[in-house]
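In this view, the complex is presented without one of its protein chains, the others remaining in place.
Lettered A, B and C in written order, each chain numbered from 1.
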Amino acid sequence: MIKVAVMRDGQVVAKAAGEAGCIGREENINKLYKEALDAAGLQESEIEKVAATGIGKFSVKFAADYITDAIAEAKAARFFFQGATDVVDIGADKTHVVSLDGDKIKETVLNQKCMAGLGLALDVISHRLGYTLDEISQFKADAAQGTIVNDGCPVFAELDSFEELNQGTPKEQVMGAVIQSVVVRLNSILREKEMPAKDTTVLLGGVSRNKAVVEGLKARSGLNFLIPEDAVYGGAIGCALAAAG
Amino acid sequence: MNKFSSIFENRHDYARDWKKRSGGKVLGYYCTYFPEEVAYAAGILPVRILAKHFPDDTTDRLMYGNCYVTRDMFNQFNLGHYDYIDGLVCLESCQWWYNAFDVTMQVFPNLWSHYLFTPDYPDGNRSKDVLRSELSVIQKKFEEWTGKTVTDAELDNAIEIYNTNRRLLRRLYELRRFNNPVILGSEAMEIMLANQVMDKAEANKMLEELIPELEDRAPGEDRVRFILIGSETYDAELEKLIEGVGGNVVIDDLDNGSGYVWNEVVPLKDRLMAIGLRYLGKPHSALKDNVWRRRPEQIFRLSEDFQVDAAIIAKQIYCHPHGTDMYAVWKLLQERKIPYHTFERDTTLPYEETRLGVEALIHVAKQGMTRANGWS
Amino acid sequence: MSTNQLWETKPLEIWDRAKALRAYWQQSIDDSAADTKLLLAHGNTGDVSWRDYFSNLNIIEDNPVGAMMASTSDEFSRKSRLASEVRGWGREICGYVQNCWGAQFLGYQQDGSVFPYRDLSVPFTDPCDQHTKRGQQCMDLSPIPRWGGDWPIYLGEDDPARDKELIETRVWCTLKIIADIERIFDTEFDDASFINDIKTERERSDHGIRIMNLMTKTPSPLSQKDLYSFYTLGGLTRLPPEILGDFWQALIDEIQWRADHQIAAVGNERYRYMEAHPSPWHFLKYMRYLEHYGAVCIGSQYSQMMAGSVSWNKETKEFERRVIRKPEKDVENVKTREDAVRYVLTEARGHRFKDDEYFRKNEITDFAEGFGVQGAILALWRGGVGCTLTRKEQGLRLSKMGVRVLHYEGSQPGDRTDLDEKRFLDQIDEWMECQGLQKIS
Partner (left out) sequence: MKYEYGLWPESNWQSGGIDWRKAKKISAGVDVGTTSTQAAVLCDGELFAWSNIRSGIDFGYAAKAALEQALGASGMKAGDIHQIAATGFGRKNVEGAAQRLDDIQCHGKGARYLFGKEVKTVVDLGGQTVKTIRLYSWDRVADFKLSDKCAAGFGRSIEVMCNVFHVPITEIGSKSLDVEKDPEPSSTTCYNFANPEAVGLLRPGYREKDFNDNEILASYLFTIAWRALSTIGKIAPLDIGDIKLEEKVGFTGGLAKNPGITKRIERELDITAATPKYDPMLAGAIGAALLQ
């Protein structure tokens, strides 16, 4: 997913999001950039500075500066909540835990490769099981009812979910088990270094919209996440703030 | 039979109950090269740490690249399943086991612990002296720990109990030599696993009742005979799956299977040396088979003695000792024309995926005689 | 000097001599393949250097071969790894092993020449399980002799009585290897030079300790890039004295001069970091990338291990030789082969990886303190068990003392397939920028 945020005087004036793709990625980027500008009613010339972040940041050819993800997330967290001490960004292809100390970044934890593409795997498996992301967001914590799938690797989790379907387990339970395995893995990433603070941890990224995962993670990790309204645009907003200097 | 599998199923309760009854200490060990007799003689119950998959979000902090088994061992301690363990002993064997031992000790520092060096070159001239000295070191530490000295009589008693146990378990293996064996591979494996987590004296009594019963049983169904090769096992799921498809594991080359019972302690005046020689002389595990190869020969001898039709090689993901031996095992099986199927195990055993390979192997082994016309 | 250059810098003069020595060694390998010299697998056990004392023996150690294959040709090392994987050595086997012994199955080397099949194999037992079973790959292919061997260690405080048996088994194994090679291959072990070398061995490792202490200075006169090349040159080639001449002494003098005159290996050195265990085959690329940030790598316990067993003295702020066990006979009256072997094996319980991971856990924090590093790159190799065993714990221990730790993942040191270079470079950028450093060159 590409996310664009346009800011003026410290306020978000326009947002746009769309498919990134790989072939023809630059056209998608330019199209969305125009879209955001039109939404903000601005001309390209009126933009003082453009910065880019994320896994495909270097495809934004017209960016003046490239911001690393951690710094963008940290700025976004402080923008949404002044007292934020930790940021957890759960996106389609990475999970990032950044802990702040004053305005410096104390520590960052990136998810292990075996658990790369957590968000993407959730999207793929739920699509295969016939659910949209909004539907699985409404799943209750006990949906799995004892079904367990592999929590180490999404490919094995996908294979285990086929096995369960083949044994006749209803697909709600299988989806519940997949969500539970994602929650277990996310909790494991939170614990790799110091556990984030209980009440001052900001949650960003696309997966933050998935209530089932967020509630599961809250229950398992004991953290009360602060989830801003524009959580999905966290990286873009932080990047804009960084560009503003 | 089901007495053993129930003990295996709730092994933690058994151990807690044993502690109440005997008031003794429970010592966890990882590798089956651990000379249990010395601990038993000191009144300590040696228990093999077994892995069982639970959702794991505790081990990534201190572990990377481990096989699932060593992760689960550490995870079980974190989940409090092993709260009754008083001490842990680690051996010079697989480094992933050492890793599980080391990180467990960091999280539970007040456990008694000891590192016992068992030579990687078991057949060396001085290897027996090294193991003898290591055994005397651990015996002294047991004495400090329990507060009473270990007498020769206690050592003899322990040797006798363990040799009886091995003889009884070996009879289970012998029963599986015959056509249509009276006991299935999964039943035998559960008994083996139960024996590795319980007091051997009690196990002997139960075995002495069970084996005559088995010998009067009617022969089982005609099934394809398999040898199971690969990493140590911690449950009988794979054997049950093989039985579900018409096969039966009649023999195995597992360290916690045939390797656990294949030879006995030959009593000598120097008891510790006698115990050490047994463990150095047992069929080599993957990490100890480093000079002229013995494992391939042992696999072939077992396969011929038990008339196996095919071999199943089940290796844990990231199990490098058995990974390194794979070429030598494949080379032997191909030379001796034994059909084999290799696959990797992880936390969960996907039924359909594994069944695919086992069933195909049965057809390759039984060549053409599918279930429709005659055999299967 | 450009504005960001903080220190004066100059290329090493000793470099061309080192290149000449490496060329000589490469040539000796090709010659030995020609003139029926026995090829020994893996024998560089560090206790006894087999090549120096058996005239018709040449060592081809699989780690450097695996690393060289990976760095020179992605394509050929990938083919070798495939050849080894289809014969059973899958993903959990060290990349060096797969590269080197995969080519054995292909039957030809990178340049198309016939693979140098080994005639005998001596184990390099200690660092990790892959080493315990190392040298089996050629033995499993064809029945060549391979000897057993142990690297006995134990946890807890020193216990001389317990040590005695552990040393005896290693002495017996080493003596058996020498006697067997003489018997099987009808050759003669040069006892005299072996006994003599024991006397000079001391000062070669002293060189190592002096280099180590010089590199604790800021700016570091030598960076890991050069140190690691000298490490592999020294450890790998073990060239005879008449070829080496005073090479090591000349190297020490040049580094001493550079340290005295504050000549830096990296001109804009503003940040020092250490790494762990063997540098991956692509270490040049990522060290140069980090030099854009003014970050210099000062080595690892692995590359500094040339100095043998050392410990950090907090008072004198220096690394010094560490000897746990005094051999019964001191150097002067080591007369026979057995004395020499016992002397070599007794001195240190070994400054090797297993020791650091197993019982000297303070080693890595002392090392970080001694070299005054602000960061540490600890690689997580999925397949190399010995290199990965305690990386996560050490990461936590280092970050507790304020060192910023970066973990990156790959399959094994000698295997490019799994290293996502883009993700690694992004991680480096993030690691540097989160500590407030920007690219300056």
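The definition used in the following text is that a residue touches a chain if its C-beta (ideal position, glycine included) is under 8 Å from a C-beta of that chain, and two chains touch if they have at least 3 such contacts.
Since the structure is predicted, the reported quantities are computational estimates derived from the model, not experimental observations.
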item: Touch partners, limited to displayed chains, of the chain removed from view; value: A, B, C
item: From A:V50, A:L129 or A:A197, residue that would touch the chain that is not displayed; value: A:L129
item: Identified contact with the non-displayed chain, of A:E35, A:D65 or A:D93; value: A:D93
item: For chain A, the residues touching the chain missing from this view; value: 1, 19, 21-25, 55-56, 58-59, 92-94, 113-114, 116-117, 120-121, 123-124, 127-130, 153-156, 158-159, 162, 165-166, 168, 171
item: Sites on chain C contacted by the missing partner chain, in the whole complex; value: 74-75, 78, 82-83, 85-87, 90-91, 104-107, 382, 411, 416-423, 425-426
item: Residues in chain B touching the chain absent from view; value: 317, 327, 330-331, 334, 339, 341, 343-344, 346, 352-353, 356-357, 359-364, 367-368, 370, 372
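In this section, only the chains that are shown with their structure count from here on.
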item: More contacts between chains, B-C or A-B; value: B-C
item: Distance between the centres, which are taken as Cα means, of chain C and chain A, whole angstrom; value: 42
item: Rounded Å distance between chain A and chain B, as computed from the means of their C-alpha atoms; value: 44
item: Geometric centre distance via CA averages, chain C-chain B, whole Å; value: 36
item: Shared interface positions of chain A, touching two or more other chains; value: 112, 192-193
item: Residues of chain C touching at least two other chains; value: 380, 392, 396
item: Interface residues, chain B side, partner chain A - complex; value: 53, 55-61, 64, 68, 346-348, 350-353
item: Residues of chain A touching chain B in the complex; value: 112, 148-152, 156, 159-160, 162-163, 166-167, 180-181, 184-185, 187-189, 191-193, 220
item: List of chain C residues in touch with chain B within their complex; value: 87-93, 123, 125, 128-130, 132-133, 136-137, 139-140, 146-156, 159, 161-162, 164-166, 168-169, 171-173, 176, 357-358, 380-383, 385-386, 388-393, 396, 407
